[in-house]
Structure formats: C-alpha cells, structure tokens
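For this view, one protein chain was removed and the others were kept in their places.
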C-alpha cells in the first residue's frame, strides 16, 4: 500500500540516511495520505484542504445532530495512543479528535510496566500493540522512532498508519498544522496567509514549533518572516538556508517593540531551558525584553493576532488574555479540529463530511 | 451565562471572602444549574427533583432499549475527569454516570507528568484541559480550587461548568447528594425524609460527609439528628449553630446502644486518623464502642436502614452485610444514579428522560 511496502523498497538503514524531504517523498502514497511523520509531507494543496475540512468539522460539531453524524463516521475504527513521553496537551487534543469522529481509543503510556521488562524489543512491543488498532498515534522521546515503526509496519501483513505526535527534538508535524490552521482562520477574511508578515519571538533556536512553522510558511506566497530573539537563541542557519532557497523575505533582530507594529501575526515562544547546555544558562539572558505585556497591545496592528503554542510562563501577561486579538486559547481547540481533519483524510471520510456540511 | 460572568461581577478575592451560602448564591444561574461547587447550592426543591430524576434513570437503565436511549442523550458531550487527588470510588461513580448518558470521557490524573513541569500555572493548565471538554469534574487536594476555576472559566469566551468532586477537607457536594438520595429511596413508602430520626456515629468532627449531610437535612421538616461519638470526635460547634439557626432538634451522646433503637437511619463513619494531629492519637480512644456488630441488628428498628459512606474498616462487621437493612452497597450505586441525574440537569435533558420514563 505504501511506497515503502513495494518490492523495490529501501531498507531502514538506507531510508534513515536521506534528508527529510526525500524521506517525506518515500512515505507518500500515490495521492493518498497514509503515515504522517514529517512536516515536509504537507504541501500547500494539502494544507488548504485540511484547513477547509477542519472548518467544516468545526461547524458540524456545533449541533447534536452534527456531532452524532461525526461520531458515526469512524465508529468502526480504533486508535492506539502510544504516548511514552508525557504530554497532556497533545494527548488530549488527539484523544478529542479521535472521539470527535467516533473512533474508539486505547492508550499505552508506560512501557516500563509492560513486556519490555521481559526482554521484548521495542519493535515487537509496538507491533503487538498495533495488532489491536487501525492507527497508532505515537509520541516518544526517541527521535526517528515513529519513522522506523512506520517503515517496519509497512513491511508486514497488516500495515496501519503511524501518526507522529512528537518524536525527539525534531519533528512534531501536527503542531505545525495547527499553527497554519490558526493563521488560515485568522486571515480568512483578509486574503489568507499569502503576503502576511509573521513575527517569531523568543527561543527560536530550540523551539520545534517555530522551526516547523517557518518551513511550512514557505508554501505560501509573499510571506515575510521576522525573527526577534536574544542573539544566542536566534533561528538556526539551516532554517535560513531553507528560506533563502525558497526565496522568502526575512529579517533577524533583537528589538521586539520595533518589529511588533509591522506584524500580522506575532508568535511568542517559551525559553526552552530544559535544553540548556549548562544549568541556568538561559537565566543569564535579559529575557524580559521578549515578553508581551499589556502595553504592547497598543503597538499591535488592529487586525493582528497574538499566538503562543503554550504552555507559557511569563512570555505573555495574563492580563492580555482578554484582548480579542489573543488567539492562543483558540489555538488549542484548532489543534483538535485540524487533527480530526487529518484523521478524516487518512480514513477517507472527507466526502461524507463535505456533503453533510453542504446540506 | 453565569452570574459571575456578568459585567458587575465580583473579583475572585471578593468572592473568596464570602460565606458558603453567599458563594452558593453567586454561582446560581437564574433558575438553571451550571457549576456544582457547594452543598449549599441544593435546596429542597432541587434535592427532590434530582431524586425523582435519579429514580427514572435507574428504572430506564434496566433494559437494553432504555440504556441505548440514555446513552443517546449526551452522546455529543465530553466530560473531563480531572482527578489529581486519587479516589477510585468517586472517579468510578462519575465515570459511570457520564457513560450512562453517553458522554465521552477523558481523564487527567497526574499533573506531574504534564506541562506544569514546564512552569505553567495551574490556571493555564486547567484552562487548556477544559478546551477539550464540555464539563470538568474536578477532585483536588486544594480547598477552594474548584471554585476558583469556576470563577475563572466564567470569565472566558468558553465558560463550561465545573463539578466539585471533592476539594480539600471541606466540600464534596455530590457525596451528600447520594446520601440524601439513599434516604429518599429508603423512606419512599414511609412518607419520605420528613420527621425521621438520623443517627450519626463515629468520627463526626472530621467526616466531611457527615458535616454536609447534617446541613442538607435541614431542608426537610421535623428531622431529628442524633450524634454519637467519643467526646474528642463530636460534631463541630459550627454545624450545631447551623442546626440551631434552622430550628432542628438534635442530641449529642456517647452511648451508641442507647441511641440505636430510636433511629430510622444509622450513618456509620470511619475514624479519619489520617487527620490526626499527633500520630496514633485516635488509637488511644475506645473506638470498639462505636462499631456495629451482628448483635446490634436486634436493636435496630425493623424498617431502619444502616448506611456507611465507605470505605469501612471495622466499623461494621462483614456478617452484617447480608441483612436487608444494610444499604451501604446500594449507596454506592445510588451515587451513580444521582450523579447521572445531576448531569442530565446541567445539560438540559431532563425532559426527554421524563417522557421516555412515562411512556
């Protein structure tokens, strides 16, 4: 079914050595979404389609008749939530998306209590668990594990899709999806994402979400990207090369208040001090300059939106929450809608949803 | 929607300083139940209505057609069970009540594994979790937290009800509800709760359930309350003041066998030695005098009922379990029925249930 299941397929070792774009292509399935592993799998057509579908689902979900319809769509399917790295937020979002479409769910959270202590390999363990599910949504601390399991399952009698819900430091493709969907919604009546200016603020070096979103935005025309951070935490050279290659306009800086009035979207981030090389390293930076307080509301464009992937610390003052341009709480629910759209796409029930919405 | 959401609303600090009856009034919603936080929110009309509704649900649930009807009622809703203080019993009861009406459920049990370690405030954390639910059923070790979150959510774009499933030492309103429902059922054919005599036995100083039930019983006419305990563990002066104010007849004593033959309901409780000021303090009391053994069955009125909120230790001998007047196991299931009635009330599906039951 998947390319990697074909006879001329690559070994895991060969696949592993390729770049993310090439790997994304390998996991593509002739016009159909199967495994969801890398942000690089999403092109503009797919992003737009998922956004439209997420909005349909959101509208349908407003009524009981609509919810009952949605919950009948995948009532025959079971999702395994394999979350060995804790993440309440992402867990709840996927769990809700599954329930929205009527999927049964089953959870594996702690592998220490399981057969691994009897000497089973992780491959055998996940293959066993996958026996009881129609899709595995996987979050682990191990970079590349979701891809490896996808490759492995593609070579069995019973291949089922794997969705990467965050693996290691690098990939968390559905987080980037929800950010794109939040931008799509925010600019729905203002021509969409094309030609907008997005300002990223905070820990741009280590924030997985910023790195993914910056890349996905290259799918849109004329988007300007502004990066404001302490010099030690600026966006990585690899991302800038990628933007250069895509012909994207960008600017780096460290003066938040100067950049703020130019942005259509402001994307605040948390300092990820859990990745500090030396303990307390981040605390020596003057981070207060990169926080959003009440006084910054006046500097924002009237139609701009203020985003944050959450959890936050002091990057955004709680007094800001009441402003209608603060959309980070809405972002949380957007994750649920777009993940439901993704599941609908994987399991081919987009047609009935479109028809129900149109009726 | 809620009074506290109105423009002239109080700050959390102002609300916090008020007495429970005043706070109960603040959380009232013009004839409609929204947040369920305090036993003081229940008056006789509401208690009677919930009891009737619980009985309807119990009858309907006896058949498959009935269960399928019930499970269609709130099939579009999701309940978040936020239980950071462990309680299998209360958890299972609410979980069953939710499933009874077809609600989807999602659980948060351990916040240590979640974003709180990334420095998020508890308010942000609960607000995030609430994004995925239509009601939050909350049990925490922190007194007042359920109220605080209810107040906070009432001031957001997406207010949803909070049900207090036990917070701190003081409030556990739905436990008192199930005790009232057990009394309603027990005296169904004997004129109801009015004019009955209720005997409380054991640790009356620290038992949250006794304190709540004693208060709720002031809603009924002519109920006599007898309190039997070692002097150190007698019912608090604050409760007695409340009974005085309500004109309730009561008696204190320490002679269990003398009081027993007068009671229509005997409410046994466990010594809560986890609250001992000094370790082992409770063990110095002669507690055996407050235990119910086989020989006490002869002293009970033939129609009386023997209750216990469970878990028990040696307060009631297991040989007593087989007596038809021992209703503590039935009490457990009563909790499920009355909590289902409460959910039906909050989500406005009482009408269909009444009609189905009448048909």
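As written, the chains take the letters A and B, and residue 1 is the first residue of each chain.
Simple rule for what comes next: contacts are C-beta pairs under 8 Å (C-beta built on N, C-alpha and C of every residue); 3 or more make two chains touch, one makes a residue touch a chain.
These figures come from a predicted structure and were not determined experimentally.
From the set A:124, A:281 or A:355, the residue in touch with the chain omitted from the display is A:124, counting the whole complex. Touching the missing chain, out of A:18, A:65 or A:106, is residue A:106. Among B:99, B:122 or B:291, only B:99 touches the chain left out of the display.
The chain not shown here is touched by just one of B:44, B:89, B:262 or B:354, and that residue is B:89. If you put the missing chain back, the residues of chain A touching it would be 75-76, 78, 104, 106, 108, 111, 113-116, 118-120, 123-125, 127-129, 131-132, 156-158.
Touching the omitted chain from chain B are residues 63-64, 66-68, 71, 86-89, 92-93, 95-96, 99, 270, 274, 310-313, 318, 321, 329, 332-333, 336.
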